[in-house]
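Shown here: the complex without one of its protein chains, the others still in place.
Chain IDs A, B and C follow the sequence of writing; residue 1 opens each chain.
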Amino acid sequence: MKPTKASENKTAGKTAEGKGADASAGTGGVFDERRVKRLIKLMKRHDLSEIDLQQADERVRIRRGGAVVTVPADGLPGAGAATARAAGALPAVNAAGPGDADGGRVVVVTSPMVGTFYRASGPDAASFVKVGDRIEPEKTVCIIEAMKVFNEIPAGVSGQVVAILVENGAPVEFGQPLLKVDPEH
Amino acid sequence: MKPTKASENKTAGKTAEGKGADASAGTGGVFDERRVKRLIKLMKRHDLSEIDLQQADERVRIRRGGAVVTVPADGLPGAGAATARAAGALPAVNAAGPGDADGGRVVVVTSPMVGTFYRASGPDAASFVKVGDRIEPEKTVCIIEAMKVFNEIPAGVSGQVVAILVENGAPVEFGQPLLKVDPEH
Amino acid sequence: MFKRILVANRGEIALRVIRACREMGIETVAVHSEADRDAPYLELADEVICVGPARAADSYLRIDRIISAAEVGNAQAIHPGYGFLSENAHFAEVCRSCDITFIGPTPEAMQRLGDKNSARALARAAGVPTVPGSDGLVTSEEDAVRIARSIGFPVLLKATAGGGGKGMRVAANDLALAGAWQQASAEAQAAFGNPGIYIERYVERPRHVEIQILGDQHGTMVHLWERDCSTQRRHQKLIEESPSPRLPTATREAMCAAAVRLAAAAGYHSAGTVEFIVDQQDNFYFIEVNARIQVEHPVSEMVTGIDLLKAQIRVAAGERLGLVQDDIRPRGHAIECRINAEDPAANFRPCPGRIERIIAPGGFGVRFDSHAAAGYVVPPNYDSLIGKLIVHQPTRSGAIETMARALRELRIEGVRTTVPLHLDLLASAPFHEARIDTTFVERWLAGASS
Partner (left out) sequence: MFKRILVANRGEIALRVIRACREMGIETVAVHSEADRDAPYLELADEVICVGPARAADSYLRIDRIISAAEVGNAQAIHPGYGFLSENAHFAEVCRSCDITFIGPTPEAMQRLGDKNSARALARAAGVPTVPGSDGLVTSEEDAVRIARSIGFPVLLKATAGGGGKGMRVAANDLALAGAWQQASAEAQAAFGNPGIYIERYVERPRHVEIQILGDQHGTMVHLWERDCSTQRRHQKLIEESPSPRLPTATREAMCAAAVRLAAAAGYHSAGTVEFIVDQQDNFYFIEVNARIQVEHPVSEMVTGIDLLKAQIRVAAGERLGLVQDDIRPRGHAIECRINAEDPAANFRPCPGRIERIIAPGGFGVRFDSHAAAGYVVPPNYDSLIGKLIVHQPTRSGAIETMARALRELRIEGVRTTVPLHLDLLASAPFHEARIDTTFVERWLAGASS
């Protein structure tokens, strides 16, 4: 009998995670929605963007964006062609309402596919983009390798790169945030 | 395969009941707590004391008292001895708070045992009490037959009988309201 | 044995695979669409990967994304469940080319059995009866009459290009046949641009009886007896049971032997199902092979005591089955009711939505396989199956009693379900008396509403 363990290379995407032998989690368990609500209230009051609590096997992580617009990386019309382009991943741009702010508007570029994320075209090559770069929609921001195919991913938006959210060589899933762009620059 | 049916001589005591083939009750099912809450709100607004809704197999019944004090029938000191007296049924008197009113205070005399309720000592005898009677704590208000023993049940409270809540010959359970007494008279 | 398996499916069968893997000490990678992001069973997987938006064609059916997820998730094998990519021979080939084990038959066996005509030919060669009919197209009225007489009336005329009942006619005698052939051919021409018609014997009020088979890669092939899936509505199975009531022992054994012969002839391993129809005289005819695990596999698990999912994973890993036919002794009677989020009172309209509360039934002989929990939102994008209630008792009447008891205990609030239909069906005279065939539910529903 081998107890199954949470794997190390877990991909992101869940906001609250708890694995393993917490089957009988009492009121204090990570799945306690009331606690999650209290945490959210706390976050709103103090305008926090993330809380990440861990203890032994338990973990509660909550993220809270400001005015965030999610853009699939190849989701905008006129985006440049990549070496291979996954089809059928064209959700509409989510426009964030005003008054929701924690400062400026930020656009999140998300992965259009499952694969491995690379910041550069090779181990010795320069990164496609780095924080502070000004980019245009057709600018390739990364490569995602899927099934031995290297897919160049265009930004799909113009602006200034604010953050790169994925480590070089890390696996990414569909819809996973890749980088943040400030479109007002 | 015989579907089990709700029995006809159901004893009281549940505030919301639903039986039979309502296994897949949807949002509108009798177990929908939100509907129950809405009904309770309605009752408070219009000062209703009972709602009883039935349709096919489904039933929702909600009762709401005014200022009700529950008195176990043999629960008060000095209550007269019955032919046989059940022991161990001495819950404290529940004093109702003020401001809760729908008129006067009412004391509910409850059954100290399980058995069959009789209003008189025999088929041709007069009822022990009737609505409007003034009674004293030691006054026998009914007989409850349990295991072939006829237990005389004293009122345990003084006042005027406002209502008799059980039919002659009906089964009663422990704690079931038997009669209402207005103690201010 | 595999260290890590990717589950290329969703809902109850994804949970079923994850459960088997957890018991075997195998890690799981669960893929999901955006619509299933909050499904509670994902918490039981070791890794969770979103592969696309809600639309199945963009997520669960995307071979490239599934394979890619297996690669980034380091899975050595993929379990396809049922539906989606489970019977896609091309997908099985891609898995092989990527050095990922497809948990199912080989692409070659799938191809041999996936095409109905080649499967029928294989069956005939293996001495497995098929519905008697014309070998090819019927070219004239005289030809039609000659063939119909040789196979016996009534006969069914079917368009070779057909589907959905178009170009289909039943004829009871020579006279009817002449007109029917004309009409069917004209209708087929109009509907499909192809007037080709073939003839087979029309089986009236057939029973749907299928044999569960299980084979390893070392030449062992066994059956786990039969399931009766006659209780259907519009070709959708509602209730499955094992053993098939009123099936003579000799017929049952002949069907099981035929299924094993066919599977062996096809070079099949893994779990699979050989479907037959059985006529009123207990003649049986091969229909098709379902080259995958099926929704109703639990009824066979209950009567045989064999965990089909674990066995399927073991043989895919190359292990020996470790069972011989004599080890597989059925015990008692099992029944499964499919609990769908549909409103039987509103023409089985699907009822997606949030499940506010769920109380699962328990007790002796009761199994409830469901991915739903309080707070789970049934998405509108996929099939409406939200759970399978399975019971096991020594006798069929005992199983019916337990099923009725368990259905009454099962409480699902927030969405309408098929529970009331099942209660009515169980109590109906045809089901109760085991006078079932694939048409009885619709006749019974028509009678109940008239």
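Observations, loosely collected:
As a working rule, contacts are C-beta pairs under 8 Å (C-beta built on N, C-alpha and C of every residue); 3 or more make two chains touch, one makes a residue touch a chain.
Fair warning: this is a prediction, and the values are worked out from it, not measured in the lab.
Residue C:370 is the one among C:9, C:134, C:212 or C:370 that touches the chain not shown.
Looking at B:120, B:146 or B:165, the residue that reaches the missing chain in the full complex is B:146.
Considering the whole complex, the residue from B:113, B:129, B:143 or B:162 that touches the absent chain is B:113. Although one chain is hidden here, its contacts on chain C can still be listed: residues 15-16, 19-20, 22-25, 40, 44, 298, 301, 305-307, 309, 331-332, 357, 359-360, 362-370, 373-374, 392-394, 398, 401-402, 404-405, 408-409.
On the side of chain B, touch with the chain left out of the figure occurs at residues 1-2, 4-7, 9-11, 13-14, 17-19, 86, 88-89, 91, 113-116, 146-147, 171-176.
To be clear about the criterion, only the chains that are shown with their structure count from here on.
Averaged Cα coordinates give chain B a centre that lies 55 Å from the centre of chain C. Within chain C, not a single residue touches two or more of the remaining chains. Not a single residue position of chain A touches two or more of the other chains.
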